[in-house]
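The complex is shown incomplete by one protein chain, all other protein chains being positioned as in the whole.
Now for subunit A:
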């Protein structure tokens, strides 16, 4: 437990709060990779997820592919791409972002399509019978109702990316993983623990922020009828998917 006290003291030391290896800079790098990854992955996965959810096509394929991606070892893919691309430090960002995007796509995709899928078929039929076009149904009915579930997908994607971005330090990129990867061969376990603690804190803070976002995005109409029995099953599945993060 003494090591914990040392690690806390290390974090509190003002000397570690400035410069390239300072905590603010490392956190900023870490958040930068995460943001870039999630934006790219969301562009791909959410549009695909909305399409699959709306049309119901390729559903089985997606479940299979996302399951298979889970087996792919991140570290292996990362170093494989790093060696293939070559180019050293200046080029390390490309393999890292590719690997993190691959990692972020399954939860984003699942969140988006299961969100659209969870929308009551009668609601969609009602919208169609009122003369809404397919685009209007998608944007005015399905997307708002799917939002809490989709955000659940974003939440798990962000958490996985934050956690895994640590590994990027292994191929000489910055971020909070630097503390862990640099200190391990030196047997400086205080600094290793510092890295571990900071990543965990960052993940918890981001998770907290996203939980609040998720609560806020429940459409007002859904909140009002949450108590009705049919609706309860949908909201329950929404909770299970999001909380499984």
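Throughout what follows, contacts are C-beta pairs under 8 Å (C-beta built on N, C-alpha and C of every residue); 3 or more make two chains touch, one makes a residue touch a chain; residues count from 1.
To be clear about the criterion, contacts and distances are computed from a predicted model.
Taking the options "Nitrite reductase", "Iron-sulfur cluster-binding protein", "ABC transporter permease" or "2-oxoglutarate synthase" in turn, only "ABC transporter permease" matches the UniProt protein name of the chain that is not displayed. Note on the undisplayed chain: of the listed residues A:120, A:182 or A:207, the one touching it is A:207.
Considering A:77, A:98 or A:213, the position touching the chain not shown turns out to be A:77 (whole complex).
Only one of A:96, A:114 or A:214 touches the chain withheld from this view, namely A:114. Residue positions on subunit A in contact with the hidden chain: 1, 3-4, 63, 66-67, 70-77, 79-80, 82-84, 106-107, 109-111, 114, 152-153, 156, 159, 162-164, 166-167, 170-171, 177, 180-181, 184, 187, 189, 192-193, 195-197, 199-200, 203-204, 207, 237, 240-245, in rising order.
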